[in-house]
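Only one protein chain is missing from this complex, and each of the others stays in its spot.
For clarity, chains are labelled A and B in written order, and residue numbers in each chain start from 1.
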Amino acid sequence: MNYYLTEEQKIIKELSAKIADEKIAPQAAELDEAEKFPWDLIKVLAESDLFAVWVPEEYGGLGGGIFEQCLVVEELSRACAGVAVSYAASALGGFPILMFGTDKQKQKFMPDIASGSRLAAFALTESDAGSDAGNIRTTATHNKNCYVLNGTKQWITNGGEADIYTVIATLDPKKGPRGMAAFIVEKGTPGFSFGKTEKKMGIRSSSTRELIFKDCEIPAENLLDREGKGFLIAMRTLDKTRPGVAAQAVGIAQGALDKASEYAITRVQFGKRIGEFQAIEHMLADMATQIEAARALTYSVARMIDSGERHISKASAMAKLFASDVAMKVTCDAVQIFGGYGYMRDYPVEKMMRDAKITQIYEGTNQIQRSIIGSEVIKGALRRK
Amino acid sequence: MNLVVLVKQVPETTNIKINPETNTLIREGVSSIVNPFDMYALEQALKIQDEHGGKVTCISMGPPHAEAALREMLAVGANEAILLSDKAFAGSDTLATSYTLAKAIMKLDKFDLIICGKQAIDGDTAQVGPGVAEHLDIPHITYVNKVEEITNNQIRVHRMTEEGYDVILSSLPALITVVKEIGEPRMPSIKGTLRARKTKIPMWTAKDIEANERMLGLSGSPTQVIRIFSPEARSGGEIIQGESASEMADNLLTRLMASHII
Partner (left out) sequence: MSIKIIPTKCTGCEACINACPYGAIKIKGNIAHLLDNCTSCMACIRECPTGAIVLKDPGSYQEQPRTLIEQGTGVWIFVEQRHGIPAGVVYELLGRGQALAHDLGEELCAVLLGYNIEFIAGKLAKYGADKIYIVDDKALSDFEDEPYAQVIAGLVTEFKPSIFLFGATTIGRSLAPRIAAKLGTGLTADCTELSIDKKDRLLLQTRPAFGGNIMATIICPDKRPQMATVRPKVMKPAEHNQARTGKIIRIVQEIAPSRAKFLETYKTPGQQENIQEADIVVSGGRGIGEPGNFRLLQELAALLGGAVGASRAAVDAGWVPYANQVGQTGKTVRPKLYIACGISGAVQHLVGMSSSDVIVAINNDPNAPIFSVATYGIVGDVLEIVPALISKLRGSSS
């Protein structure tokens, strides 16, 4: 499909693909096995300006948007979703600052995020606040010129590796979502430490870690927007970044299809290349079609967001839901086409299948996405009535 | 420090597969790329630039579309590029090529170090670098795997040999050809690529470099190809059978010993 990319978008896509093929793919299996954070690759991405694509030019970025970010994530995910999520999570941490920060806050943090010299991360989830994000228990107490954070965040992507964290905490648990606020917390702040590093099923080169706040004093100027806006900031951020998860899913699926189709033309059974059997051919056809549909949806949602559309929750959820389900299905089929080899770690598709699973879970499970979409559909019907 | 990197555009060979039936390379859809060794040459130039500043100029001789190779070098970080393109250059062998490149380098204001890849992957001759050095009357060192030190007037390098490494100290200006061990080439950047698209690449002809026409292209090439043919195809091999690793090992060694290979 021709998506009529601009010259600059083509450059972004081609460069991301080059890095994915030449730098990331050769290391993907090893990084997965070793569960090692890919700092050398992050450095390559940074030097190639990929962290800058979605950041406005005034903060050292290239002035692109969600769509450009998606192009990068998709290409990187073809080679390794673990590396791709480490890249994407920095945008997830940076977007709240860009969207809700003061000019001073943006001047202070965005250039480093754009250059990739410092990674960012987004901290919302807690042990008892997953899908129910309104239930967070990390507290922030306003104390003269500072806020004091206490509590533990769980499963934070880029945890421990990032320097800049956007943390959602509650000022008043009784107020629920309306009592929350978002803060910028820098690594090295006294009282801010890191806990357990999770052992994961997939995206194993990425870091998923606990953040522990113990009487952690942060300057009042690090509050994003106003008190009480925390939940809204989190939801707005996720609305914007969900196409990124969709792009990750599209990339993983494309990577799996590439491997499966390549295998189908080389593997010989019963004296024929297995791709000549209709059973395999039709599987490949379905995989390709589903991927293209997911890509088309993802791109159009990303472009819609970049055009300034405000009501994006439903479309954004649809892209994430559809693409991640496609990724799970396609990677599963890719393993099937590889047969016994596909189940072995010597071949890349089992990793893709493990990696695909998380796209159905994080940044809102697909059940939550369905709830968002469903409630919008119902709201629409009620409005029409 | 004024650094010159010599670049060749070559056919992309990494995607080439062997046709199992004919045992020949399938060349369909092969595109042109920068000779991979030249990327190492650029990397070495940029490393020196990182440390000592200065300018990196890339020069390529080839048809007009070789400009794409130079744009890639600019995207990775080269400051300037010059394309040598003229019908008079067509059909150059390594002698004529090195003469042409040397004449172009003489037109530059100043150069301290010329860096080439150890060879181009299409011709594999490795002859152009030393040839350029001779035409310019500067010293050359081939197969450099490490630049240990460079100052305003000398360079200390390690050169890979069959048996180990030589350490060589040369005055500048000089020419070196580098091997892969010099370090992974850096990737282009988006800003670099955008800049490269806007950079003007001058195209120099035989007249611009004040070359002697008799030493260019076909007339300046003492060697001529008179015949090409396919190498003898390897005959199909035998898959050694056996119930166990030990049996297969036995069967293999029996064959190797029977034919006095071991």
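Here, contacts are C-beta pairs under 8 Å (C-beta built on N, C-alpha and C of every residue); 3 or more make two chains touch, one makes a residue touch a chain.
What you see is a predicted model, and the numbers here were worked out from it, not measured in a lab.
When you scan B:44, B:60, B:142 or B:189 for touch with the missing chain, the hit is B:142. Contact between chain B and the absent chain runs through residues 11, 13-14, 16-18, 20, 23-25, 27-28, 30-32, 36-37, 62-65, 87, 90-91, 93-95, 98-99, 121-131, 133-135, 138-143, 145, 156, 159-171, 174, 179-181, 218, 221-231, 234, 237-240, 242, 244-246, 248-250, 252-253, 255-256, 259, 261-262. Residues of chain A that touch the chain left out of the display are 26, 30, 266-268.
To be clear about the criterion, only the chains that are shown with their structure count from here on.
Across the complex, chain A meets chain B through its residues 7-8, 11-12, 15, 18-19, 22-23, 44, 47-50, 52-53, 62. Touching chain A in their complex are the following residues of chain B: 186-194, 197.
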